[in-house]
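One chain of protein is taken out of this complex; the other chains stay put.
The chains carry the letters A and B, assigned in the order they are written, with residues numbered from 1 in each.
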Amino acid sequence: MAEKVLMKGNEAIGEAAIQAGCQCFFGYPITPQTEVAAYMSRRMPKVGRVYLQAESEVAAINMVYGAAGTGVRVMTSSSSPGISLKAEGISYIAGAELPCVIINIVRGGPGLGGIQPAQSDYFQATKGGGHGDYKLVVFAPASVQEMVDLVQDAFDVADKYRTPVMVMGDGMLGQMMEPVEFKERPKKELPEKTWAANGLRGREKHNIINSLFLKPEELEDHNNKLQAKYKEIENNEVRYELYNCDEEMDLVIVAYGTLARICKNAIKMLKKEGINVGLIRPITLWPFPTEAFEKVMDKTKNGFISVEMSCGQMVEDVALSVNGRKPVHFYGRSGGMVPTPAEVANRIKGIVGGAK
Amino acid sequence: MAVVFERPKALLDVPTHYCPGCTHGVIHRLVAEVIDELGILDKTIGVAPVGCSVLAYDYFTCDMYEAAHGRAPAVATGIKRSVPDSVVFTYQGDGDLAAIGTAEIIHAAARGEKITTIFVNNAIYGMTGGQMAPTTLPGQVTETSPYGRDVNTAGHPIRVSEMISTLDGAVYVERVSVDSVPNIIKAKKAIKKAFEIQLKGLGFSFVEVLSICPTNWGLSPNESIKWLRDNMIPYYPLGVKKDATTGEVK
Partner (left out) sequence: MANQEIIFAGFGGQGILSMGKFLAYAGLEEDLNVSWFPSYGPEMRGGTSNCSVIISDEPIGSPLVVDATTVVVMNRPSLDKFESHVVKGGLLIIDSDLVNREPERDDIEVIKIPAQTVAEEVGSKKIANMVLLGALVEKTKIVSMESLLNALKHHGKEQFFELNKKALERGAEFAR
């Protein structure tokens, strides 16, 4: 077993990427993710790889486009306002079918907003912050360990489907230290990058990295191809955790990331009062774990509550998954305010009635 | 008794959030004194950047905007074009102006936008905790150049004033410093001239101010002043880089 070390979420992201073979990192400072860049600036030169501080997030994501096109593993990292700037580039990367990993350590918005933890970029991440019919695979880790595991998986998923993958945490996850272990990972069978444009080097036909299709028929074909790929991802890559969902439940919480941990504590508090609440924790925000709802639909008396550090974003996907069969409630704090377990528990008592 | 020293009307009577010894406060004061002396408080509109001076909107008494990181010159352009008789200034750090906002500042200058930019060069990103800036000196250690800025991989520092002075739309460009009383007096003169040029409608005016960041340089305020003098001034020579009102280009 590898040794457990205490590591800041942001630094663990860097180390995980290095161990996953990330060859290039392009960053730009922004709180609360700057330590990713700082870590990479220390470590990448030591392992003979590329660290570069771009002049902006716009430049950074286009450096990613360039590097990904050559077939190397590449990552960039930012926080909400910076991700908005990257949106254009992400759309191009998705359109050109390039694999890369994008980290978003979310802070409160809109605009300059604040720097404290939030989940208000859910729409941006899952519904496409940029233009066009594209999807971003979005992983939402809840602990520093899971962050490490998912960053490494993200590189594999990106390569497997030739698609950008986002790992989205919040300021808490980026800044906190927790024990982590960097496990030996079995090598995945991944398709060869025959599409990479890294110089002909004996190849006969040139490769083109591009997202322009001027003929409507061709662009539609391209979009259909992308959609087929997204379908495959929906079929294969959905991840979620069910917690305390085995018996009859008064209510089921849907929550992701660090907030899901807080909800687990609320569930324990409620249990002591005789209220049984389950939790669906989406680990992939896209593809959204709709199937998880089928597993608990008949067991929840009062339906579902989406608990978020936003003003209500994931709740729309919850409602789509429930599709009118049970009530869907919402509880959220925003602006960097982190709900306490007691707050969540109180809100739930308000829905299911007090102790039984 | 005659009052010989008081707070400029253009500054609010509030404590700032700047670190002890930081010269952002001095530069704020110079801008405020100039606004007072020119009697333009009523029609001045300031644009704060994203950087340590992001909260400048809480310190100046004139109308203020907060712009996205690097975009202050574009925001200022929108303001000035909407209200041409206003006096519009941006106040920007080196990350804001010379990294992410390079396009905006170059094009505002090239268009000869009738605005004034105060550019605070402290050779580092202050707000985010001391990362490399475009103006970070070769060999300078920062959080993201832990082995010292290596020009082979991280590139060379940008001398923004010299670059701006090549643009025909820029009317007046000067680099000053606030490391000593004589230099502070010169800095104020430059800022005043820059505003006067805007008032005369002559074009874009730009004052670069060399400033210290004791917190992220890891030095005391006094050591920082010395570091500025010994390291920054040789790389970023002070003086008028361009004055189209006299035809002077250096």
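Here, contacts are C-beta pairs under 8 Å (C-beta built on N, C-alpha and C of every residue); 3 or more make two chains touch, one makes a residue touch a chain.
Small disclaimer: the values here were computed from a predicted structure and weren't measured.
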Of A:Thr70, A:Asn244 or A:Asn265, the one touching the omitted chain in the full complex: A:Asn265
Selected residue (touches chain absent from view) among A:Val137, A:Met172 or A:Leu226: A:Met172
Residues of chain A in contact with the chain not shown: 4, 6, 31-32, 115-116, 171-172, 175-179, 258, 261-262, 264-265, 338, 340-341
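The rule is short, and it goes like this: only the chains that are shown with their structure count from here on.
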Mean-CA-position distance for chain B and chain A (Å): 38
Touch list for chain A against partner chain B, complex: 27-31, 34, 37-38, 41-42, 45, 52-53, 55-58, 81, 111-112
Chain A-touching residues of chain B, taken from the complex the two chains share: 50, 54, 66, 68-70, 95, 99-100, 102, 125, 127-129, 131-132, 134, 143-147, 153-154
